[in-house]
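As you look at this complex, bear in mind that one protein chain is not there, while each of the others sits in place.
Per-chain numbering from 1; labels A, B and C assigned in written order.
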Amino acid sequence: MLPETETLEHSSDTTQHRDTPASYEVVRQYTEDLCEPLQLEDYIPQPVDFVSPPKWHLAHTSWFFEEFILVKYLKNYQRYHSDFSYLFNSYYNHMGSRVIRTDRGNITRPGVKEVYRYRAHVNEAMRQLMAENLTPELEELIILGLNHEQQHQELLITDLKYIFGHNPIFPVYKKDFSLTEVKNEESGWISVPEGVYEIGFQDGDFHYDNELGRHKAYLEGFEINRALVTNGEYLEFIQDGGYQNFDLWLDEGWQWVNAGAAQAPLYWHQIDGVWHTYTLGGLQKVNPDSVLCHVNFFEASAFAAWKGMRLPTEFEWEAAAPQLAWGQRWEWTHSAYLPYPRFSKAPGAIGEYNGKFMINQMVLRGGSTATSPGHSRITYRNFFHPHLQWQCMGVRLVR
Amino acid sequence: MLPETETLEHSSDTTQHRDTPASYEVVRQYTEDLCEPLQLEDYIPQPVDFVSPPKWHLAHTSWFFEEFILVKYLKNYQRYHSDFSYLFNSYYNHMGSRVIRTDRGNITRPGVKEVYRYRAHVNEAMRQLMAENLTPELEELIILGLNHEQQHQELLITDLKYIFGHNPIFPVYKKDFSLTEVKNEESGWISVPEGVYEIGFQDGDFHYDNELGRHKAYLEGFEINRALVTNGEYLEFIQDGGYQNFDLWLDEGWQWVNAGAAQAPLYWHQIDGVWHTYTLGGLQKVNPDSVLCHVNFFEASAFAAWKGMRLPTEFEWEAAAPQLAWGQRWEWTHSAYLPYPRFSKAPGAIGEYNGKFMINQMVLRGGSTATSPGHSRITYRNFFHPHLQWQCMGVRLVR
Amino acid sequence: MLPETETLEHSSDTTQHRDTPASYEVVRQYTEDLCEPLQLEDYIPQPVDFVSPPKWHLAHTSWFFEEFILVKYLKNYQRYHSDFSYLFNSYYNHMGSRVIRTDRGNITRPGVKEVYRYRAHVNEAMRQLMAENLTPELEELIILGLNHEQQHQELLITDLKYIFGHNPIFPVYKKDFSLTEVKNEESGWISVPEGVYEIGFQDGDFHYDNELGRHKAYLEGFEINRALVTNGEYLEFIQDGGYQNFDLWLDEGWQWVNAGAAQAPLYWHQIDGVWHTYTLGGLQKVNPDSVLCHVNFFEASAFAAWKGMRLPTEFEWEAAAPQLAWGQRWEWTHSAYLPYPRFSKAPGAIGEYNGKFMINQMVLRGGSTATSPGHSRITYRNFFHPHLQWQCMGVRLVR
Partner (left out) sequence: MLPETETLEHSSDTTQHRDTPASYEVVRQYTEDLCEPLQLEDYIPQPVDFVSPPKWHLAHTSWFFEEFILVKYLKNYQRYHSDFSYLFNSYYNHMGSRVIRTDRGNITRPGVKEVYRYRAHVNEAMRQLMAENLTPELEELIILGLNHEQQHQELLITDLKYIFGHNPIFPVYKKDFSLTEVKNEESGWISVPEGVYEIGFQDGDFHYDNELGRHKAYLEGFEINRALVTNGEYLEFIQDGGYQNFDLWLDEGWQWVNAGAAQAPLYWHQIDGVWHTYTLGGLQKVNPDSVLCHVNFFEASAFAAWKGMRLPTEFEWEAAAPQLAWGQRWEWTHSAYLPYPRFSKAPGAIGEYNGKFMINQMVLRGGSTATSPGHSRITYRNFFHPHLQWQCMGVRLVR
């Protein structure tokens, strides 16, 4: 979560608001607060297929409330514009045809201001709906919508970093706001004893379907570090020729290194022999004491091999988490993203939320300085393809 | 050139201004006039590698004056910003490294307003320079810069059409402004007798280096149509199965048809059985009387084969042009873009203007409704790869 | 394993030969027996990157003995030819540079006969070595080499099927030899109770490093079918529109379906409305009673979803296997290929055997009619990328 000194003006911690209408206001506002430093132009580009334009995030999160809630629950609701359900669907095949993903950067109209009007229109209708008849079923959907929006808040800020970070003039989003600069608060190793552990979500609060299926897992004893790997440690790996030593890499990782001539984490640039990194506060020297960020699974795994250690499984992570300081980085685990026992997807479009992505991705646990306050929890399962670096991803070691 | 009823507010006909400072004002203003209906968001996208963002055109045309003229000729000139010479170079290897072409759509900063300030800064300096010492050498360079800007005016409007035309909601650039709707004013066949003709530029006005090398060409007698092919004629070709008959197509054209499942010109959409076309004034029914637009060389060549006729060579076109009505479409010729006799490229960056593109492209002659007023002439050689459709390209037949 | 009626002339069941020199002869001969029906031309092509030419398999399996054993253990051993260590390395970075994988189909020289001479040369030297001093360390390496060769036997026959199966005239490898036609011998459901199960290799015989790390796994109770899915059941899925219903597919699976317009397992062809399948005995009608073959993980998973069931995890499979009839198909499990606890790779080239492939692949358990006799076992972990179909892959359901 965002470090103290860098917190954006408004908090969006839904866990502190049992009151759904209030949470709605906080979360919806936070998305717009994140955009406050943007120029209109910054809302538009999609520089690569996995990054979406900020404008699209603003619209799509509203589309979610409109299509999944307002259209069904608010009597006489008029869609803001018939085109929008087509333009701002993401991947829900159940909801009809949609703009193919790589074309999102071409949609200059509707413009940014109209998208804000769309948000206001949806907000107004949502307020009316919540005032009229806030049933538990509806409340559950709204909370899903808010959590969905929080996920897009994190994508919005990391996508924006990708856009700015690939501009040769390295624009500043906000002065003195790095997003990622943070230090370990603890150190040393925790021992977790062999045994059967309970994994997965259990209590009554919000959760995703992929956390369900509370189940037992047998774990061998292990030691896990209280601290995340730092830039300084990773610099040693680089200086020791880590990116040149095939023996440390998975085969597909080695192909990734060679295809892109990789030699450092994303956003690192060697200038006159000194490693710099692009942050949302601008380009700065790599601080060896800061927690490593923007490495992919291949890099995480190669680094662990170089240390003679390994990454935790997601089960080990969940068993150890109560004793850990976490939330600085999404921590790569050595677990593939697969269904828990008894996983079943909901019927209809909501069922497309998680299940269909359970292939070729790795689980990340924890949360990051880009995660919206209150959004993550110990059982939370994040997931990305092993070659991706643009989220705030880091490394915790097990031995 | 722009049809009477559609003319934008300002004329930029340089041929009517022997006065270079006045021409400078007219042409520079016209670029900005073209952008008048744009929202800020429209300036940003690069939907495909051969299309550039409007903002980029605004900046690059200024960069041209800054780098080729102001830096060299205006004493104590300070570049507006050191990054700009890097960001807004197009393809001049002599001028140092540049942003690779496909990344132009990612450069949100400098913003649109700053690019307008850049234009104003360059304009101010240019005015000073022209006031101080307008030598013939300098004048020649300025006129080159203005013609360069006019070329980008045409690209700007056709690139914008590509951006809007690939937005599912088909935005309107300007109501009642189609850009392309125009009818033939003449009809019938002109006979051009066998003989030796003089080809290439000769008098003292502005021209590009690729027109030079006035030379003789022996032509056999031929007949050429006064009118361009219309939508109605092309609809017959479509209805006769033209896109399904391999026998009409060049081999690479047939591959193009199959790779993209092509079945009509760019921007044509069949809606409930009726052909529509996207224009800058919005989607409308295809008018059979309008002159065909947005076909590539493969389509032009297949259509001619279907008619049992052929396209003119660029030499035939130039020989016949004095008797022709032209300027509605860039007309595909059956000539490859190759150097004229005695062609030599200028030393340095200016030499990169034309010569290095003389491979795998076909010559187009004439000019189009998107061409800036006064920009084209009988000896003008435009050129594009045979698969491209997004310029205002049409067909004139020879038999 | 190969069905009774189809067994090739020689058995290569190493488990029946505790005598390593005898096993050596049996296994090495079996590779050549598999090639007996081939014409010289069939040894050459590499139709796609994941398929290797038969000649390459013949040479590479010999290269393995030469480089890993003879060069190190046989005094005064002379390599057959210095080029071979370069040409026939597969993926061992430790062993120096190698021909890139997609170029294997271009290596016409050394010719097939010379490769057989190479095999004979290696065999002669191996016999000498085994006669002189068969230490336990050496024996272990030889048994590894033999198991390695058996893996290539299976690839050889499935690669050959791929080559023949993509020839429009569908050549016959051996009449009355289908390779894949086999029926379920059992039926019904087995119940496996909840509990902690021991997973992984334990006794002293041959195994791969990826099976080691005998460990406990907590399993919930489940039911698993004694029979594999048949062609008949899969035909129902097809006829019910299984390939057209996105809701059944993983997201990447749905992309795979659409990219290739998939509508049936590999080698299936609809001829005049009747489904046929290419077998090594020629094209024949799909037999509904035969066990389904040549589906990828996406298809296996979509089929299970259509049935309202699921695939077993590899742990469930291993727990249930003692009660199961298996060995007809490599059975897709719903487990990603990841290291077991305490997995560590051996130093040097041998360590490249398995560990570096533990990403983006799914585990298959069992064995198939193409697996060499005696090669597989209950703890055996096979693995392939989820889109691949060309191995003898099938489906067993869990509920």
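Criterion: a residue touches a chain if its C-beta (ideal position, glycine included) is under 8 Å from a C-beta of that chain, and two chains touch if they have at least 3 such contacts.
Values in this document were obtained by computation on a predicted structure and should not be read as measured data.
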item	value
Visible chains in contact with the missing one	B, C
Identified contact with the non-displayed chain, of B:H148, B:H334 or B:H375	B:H334
Touching the absent chain when the full complex is considered, from C:T108, C:Q202 or C:Q284	C:T108
Residue among C:P21, C:P47, C:G281 or C:G351 that touches the chain left out of view	C:P47
On subunit C, residues whose C-beta touches the chain left out of the figure	39-45, 47, 55, 83, 86-87, 99, 103, 105-112, 163-164, 166-169, 171
Contact set of subunit B toward the excluded chain (per top definition)	91, 93-94, 196, 215-218, 220, 246-247, 249-254, 297-298, 310, 334-336, 338-339, 341-342, 351, 356-360, 386
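Just so it is clear, only the chains that are shown with their structure count from here on.
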item	value
Those chains which touch subunit B and also touch subunit A	none
Greatest separation from subunit B - chain, by CA centre	C
Subunit A and subunit B, separation of their C-alpha mean positions in angstrom	44
Approximate Å spacing (C-alpha centroids) for the pair subunit A, subunit C	38
Whole-Å gap separating subunit B and subunit C, where each centre is the average of the chain's CA atoms	58
Residues within subunit B bordering two or more other chains	none
